[in-house]
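Shown below is the structure under consideration.
All protein chains of the complex are present and in place, except for one that has been dropped.
Residue numbering begins at 1 within each chain, and the chains themselves are lettered A and B in the order written.
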Amino acid sequence: MSVLKKYRGVNNLTTKERFLHHVKERLARAPQSEINKQLNDLNYVRQHFPITYNDIPDSIDAMIDRFTKELEALGGVVKITNSPADTFSTLQELLKMHNSKQIIHWNDESLNECPISSLSQQGYHIMTNRDNNEPVEYKHFANTADTGITGAQFAIAETGSIVVESGIGRERIISLMPKLHIAIAKSNQFVKRTADVFKYYVDNKQKLPSSINFITGPSRSADIENDLSIGVHGPANICIIIERVN
Amino acid sequence: MLYPQAVESTYNVLKKLDVTVDFPKDQICCGQPSFNAGYVDEAARVARKLIQAFENTEYIICPSGSCTAMIRDNYPTLFKDDPKTLAKAKELGNKLYEFSEFLVKVLKVKNLGAKYKAKVTYHHSCHMSRLLGIKDAPIELIKNIEGIEYIELPNNQDCCGFGGTFSVKMADISSAMLEEKIANVKSTGADILLGSDLSCLMNISGGLSREGSPIQTMHVAELLDRGLPK
Partner (left out) sequence: MINTDFRKRVDKALHDEFFRGAVKRTTEKLRNGRINQNKTLVDVQEWRSRANALRSHTVQNLDKYLDEFSTKLEENGSKVYWAMTDKEAVEQINTICAQKLAKSVVKSKSMVSEEIHLNHFLEKNNIEVIETDLGEYIIQLAQQTPSHIIVPAIHHTRGSVAELFSKVGDEQLPAETPALTAFARKVLRQKFIDAEIGITGCNFAIAETGSVVLFTNEGNGRMVNSLPDTHIVIMGMERILPSFSDLDTTLALLPRSATGQKITSYLSILNGPKKQQEADGAKEMHVIIVDNGRSRILGSKYQEVLNCIRCGSCLNVCPVYRQIGGHAYGWVYPGPIGAVITPLLDGLDRWGELPYASSLCAACSDACPVRIPLHELLLELRKDKVKLGNNTKEKLAFGAYSVAFSSPTKYKLIKKVGRKIQIPFVKNGKIRGGLPAPISEWTRTRDLPTLANKSFHERFEEIQRGE
């Protein structure tokens, strides 16, 4: 309360200006030291504290290997395919294995070569929110889906993560609400580390999607007596199909 | 005044290693109990006397990790506004070595040829291991004593619960920490618990003695002294 009293004299400022003015004022109290001066320069910070990274070989095969190891250790499943046809048949195997019935999926060019809608001919219910006469809010109809199929923007070898961006035809919920999430990634989407993905987004910061999610394995918690629970709110099963492309 | 035998053992071991040892008689205390309780001026007064007592020495060896840390780490802060004393404090810090550190790093001796048969374990005191970074020196000295069976203490870097005035101000928490430390000591099956800090040893031996445990506690210097011929 005493903090606000100080600003009786600066009534003309907006709340933002008042807030930041106060912060600046307090910071100015700090005694100036050599260390502080050096730390003021962000470039100094980034250059003066170098990081030695783990070695990850350049080859796509090595990256796929590493990715697979990381994700399998977390309970994820990885399938490697050699063509769109191979991908589609692997997808069908996974759907059968998990007894999928209601499927929601991305409607995105990254999945153009995968005829997901044709699965309806095999008895799967491929859901869209145009099923009803009046469009229902996405979250309502998607809640009954047991399987979500997406593409990916990146696959990260170091951590076994995929990166998904939101967008038109790339709903967030598809990789979140169903119990099973299947993502189709291409081998040319592989990067070694998270730093590589961040660099991409720094370079493209003018056109960022509204949300980016790094997904690594199934949803988990250890909140009940340190027991591991899988599939708390998000998917319990995650399968990544890696399609080799040239 | 509580454990003169540990200091005497330090003296004896150094003499057996042909070191000329003096004990400046004006020395009393490094000031840590007061400093850690937040009473800075009182600590400074005591510290100044200590600095004065050690003014004309080449090396200073201290059989206490926490006192060594106090002088090296905290005297510069304590005297930052008193340049004259600060200079002397820094000089003192530069000449000061913890006992094991001195043997291993300065005298470059790890095996003194000592012999003693016992099963032992070692408690790493907080200040010595984390603030001074001295972890290996005492273990090397211990392991090289012929006849010693050394067993690593579980969670050996966990605090024993002393913490100066903490042990009486927050006695319940301190006792709980000590209880766990003693359980770990007992689990090793050791006859002797070794340490490099007399305050830790006082705390742990106080608990062991209260429950009538036969486990002895000893400073590393004492074990070495017993293992070497007179």
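Here is the rule we go by: a contact is a pair of C-beta atoms (placed from the backbone, for glycine too) under 8 Å apart; a residue touches a chain by one contact, two chains touch by 3 or more.
Model, not experiment: these values are computed from the prediction.
With respect to the full assembly, the chain omitted from this view is in touch with A, B. Touching the missing chain, out of B:Gly65, B:Pro138 or B:Gly161, is residue B:Gly161.
Remark: the residues of chain B touching the chain excluded from display are 1-5, 7-8, 11, 23, 25-26, 28-29, 31, 33-43, 45-46, 48-49, 126-127, 130-131, 157-159, 161-178, 180, 202-203, 205-207, 209-210. Although one chain is not displayed, its contacts with chain A can still be listed: residues 1, 3-4, 15-16, 18-24, 26-30, 36, 39-42, 45-46, 48-54, 70, 129, 138-140, 142-143, 158-159, 161, 166-168, 171-173, 176-177, 194-195, 198-199, 201-202, 205, 208-227, 229, 231-235.
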